[in-house]
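Every protein chain of the complex appears in place save one, which is left out.
Moving on to chain A:
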C-alpha cells in the first residue's frame, strides 16, 4: 500500500534525482557534449520509470521532466544546425537500453526531425506512435503518449501548414492523433484492472484525474486544420466512437462522449447526429446517458438559439426524429434503466423540442407519445423520483407555451398523465389549473373543455380504489375551489358554444360524487345563469330551432343538475340554486319553469330541511325570491304565497314565526307592480305577526316575570314594517294602527328596562324627522299618527 507520506518521500527523491541529472545534462549541453547530454537525459528520464508514485505525484514528476526536456529539444535543434545529421541523432537516441527514456528521447528528437523537413512528418509520426506501443504500463504509457501529443502538437501537418508534404498529409496527422488517442484510451481503461480489487474505488478516482490526458487528444482533433465535416463524419467520429464503444468502460464512455459533444462544433453534431446517437445504446448500462444526451441537446438548443440560419439545418437533418429515435433505442437497450431515468431522457428531449421547435406542436406531441409507449411497458409509477420527473416533464410545455389551449392539442398529454399515481395526478391537474388562472387562458370551445377535463379528471372524480378518508379536508377544499375557479374561466362569446361548454362541464362534474358536487355545481349554475342573462339581453332566441341554446333549455338542464345536489344531501344549497334559477326563469318570463323551480324548492323545504335555523334561512330566501317574481299569474302566485305564509306560521320558534310572517307581508305588495298591491292582506299579515308577538310577550311574562324584554324588539320591528308600508302608500296602514302599536311598545318598555332602547329611540327619531319634513307627501302621512310622545 502506498501511503501519502511515502508517496511524498518518493516524489522528493525522484525530483532530487531529476534535478541533479538535469544539471549535468545542462552542463553537457552548454559544452556541446552530445554524448553526455544523452547519457544524463536518459538518467533523468529513468526517474519516470518508477512504479511507486500515485498518478497525481507522477504527474508532478512528469511536468518537471518535460520541462527539462525542452532545453534538450532546443539542443538537438542546435546540434543539427552544427552539421550533426538529424537522422543519426534519431538513431543515436534509440541506443538507450531502457525503453522509457529511449522513447521520451525519441519523441523529443522526433519533433525536431519533423521541423527539419528532411523527411515527411507522416513517417516520423507513424514511427513515433508505433514505437510508443512498447510502453504497456498504463500510467507510464499514458504520460509518454501525452508527451508525444504535446511535442508534436504544433507540428502536425495540416492544410496550409508549411510542413505539408503531400495532399493528404493532414489525413496522416489525423490518423496519428486518432491512433494516439486510441492507444491512450486503452491504457487508461486498463488502469482499472491493475492492482488489488479492494483499491478499485481509489483507482477509479485516480483514473478520473487522468482523464484530461486522454481528452486532450480530442481537443487536438477538433483544432486540427483540414478536418471538415466530411472528414469528421467519415473518419474522425466513427473512429472515436468505435473506441468509445469498444472500451466497455463506464468512466471512459461517460467522459469521452461528453468530450465529443463539447469539443466539436455544433453543426458537425447536427450533421452526424445519427452516428453519434447510434453509439448511445451501445454504451455500458451504467453510463449515465441522460448526462450525455442532455449535454448534446443543450448544445444543440443553444446552437439553434444562436443563429437563425441554424434552424433550417435542424429541419433538414430532422434532428428531432433522430433524437427521439435514439432515446427510444437507449431505453430499449438499457433494460435496467429506472423509469425516472427514461422519463428524464424524454424530459431533456422535450426541452430541446420546446426550445428549437416550439412552433411544431406535433413534435412535442410525439415526444409525449414516445414517453407514453415507454411508460406503457412499466405500468403506473409508484416511484417518487419518476413521478417528479413526469410532473416536470408535463410542466415543461405549460411553462413554455403558457397556454393550456395549446397543451390540449397534445393528444398524448393526458395519456402520460394516466401513468401518474393518484396524488401526483392531482398535483399535476392543479398545476394545469393554476397555469390557466395565472395566464387567464381563454378556453372557448366545448372540445377544449372536454380535453381539459379529461386532463384534470384526477380532481373531478374519484379513482378506483382510493379512499377519501386519507385526503386532508382542507386540501380537498382547496382542490375543488380550484376547479370551481376554473369553471368560471370557461367562456365563449357565442352563446351557442357557451351552452355547449356548459353542458360538457356539467357532464364532467356530475361524475364527481357527493363530496365534490356541492363545491363544483354552484359555479356551473352561476356560469349558466350568466349565459341566460346574456341571452335575455340579446335577441333571446332568434332562430328558435331545436339545437340552439334557449334559456328554457338551459334552465331545464340546470333543473336536472341541481336535482343531483338534493340527492347528495346538500339540500340547502340546492334550494338556493333553485331559487336562483327561478329568478332567472322569472327574468326570462318562463312561468312554467319558474313555477317548477319553486315547486322543487318547496318540496325540498318540506322534505329535506328539518333544522329550524336552516328552515328560517330557507324560508327567508323563498320569501325574498318569491317577492320579486313577476312572471306568475295571480293564481299561481297566490298558491305559492299561501304556501310560504303557511310555512312561516309553522316555524318552531315564535319569534321566528313572527318575523317570517311579517316578511310574508311583502309578498302582497310590490312597489312597481300596480296589481300586486293588496294592502288589506299586508295588514292582515302584519296583524297576524303582531298576534304572535303578543303571544311571545305573554309567554315571556308568564315564565320569567317582568324581567324579559322578549318581544319588545319584535314590536319595534313590526312598527318599522308598518312605517314602511305607510310610506309605500298602503291605505290600510292607518295612523291608528301605528299609534296603538307605539303605545303598546311604550307600555311594555315602561314595565321593563328594555334592551331595545336604542332601536326604539332611533325609530321614534325617524318618525319625528319624517313628520317635520316640509316637502313631499311623507310628512303628510306621518301627520296622521297622533302621538303624545314621551320624553
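Throughout what follows, a contact is a pair of C-beta atoms (placed from the backbone, for glycine too) under 8 Å apart; a residue touches a chain by one contact, two chains touch by 3 or more; residues count from 1.
In the analysis below, contacts and distances are computed from a predicted model.
Asker: So which of "Dynein light chain roadblock", "General transcription and DNA repair factor IIH helicase subunit XPD", "6-phosphofructo-2-kinase/fructose-2,6-biphosphatase 1" or "Vacuolar protein sorting-associated protein 26A" is the UniProt name of the chain that got left out?
Answerer: Of the names offered in "Dynein light chain roadblock", "General transcription and DNA repair factor IIH helicase subunit XPD", "6-phosphofructo-2-kinase/fructose-2,6-biphosphatase 1" or "Vacuolar protein sorting-associated protein 26A", the one UniProt assigns to the missing chain is "Vacuolar protein sorting-associated protein 26A".
Asker: Determine which one of A:6, A:130 or A:234 touches the chain that has been left out.
Answerer: Only one of A:6, A:130 or A:234 touches the chain omitted from view, namely A:130.
Asker: Considering the complete complex, identify which of A:19, A:95 or A:613 is in touch with the unshown chain.
Answerer: A:95
Asker: Based on the whole complex, identify which of A:190, A:385, A:620 or A:728 touches the chain you can't see.
Answerer: In the complete complex, the chain left out is touched by residue A:190.
Asker: Of the listed residues A:64, A:115, A:140 or A:721, which contacts the missing chain in the full complex?
Answerer: Candidates A:64, A:115, A:140 or A:721; residue touching the omitted chain: A:140.
Asker: Residues of chain A in contact with the chain that isn't shown?
Answerer: Contact residues on chain A toward the absent chain are 49, 91, 94-95, 97-100, 102, 130-131, 133-138, 140-141, 190, 194.
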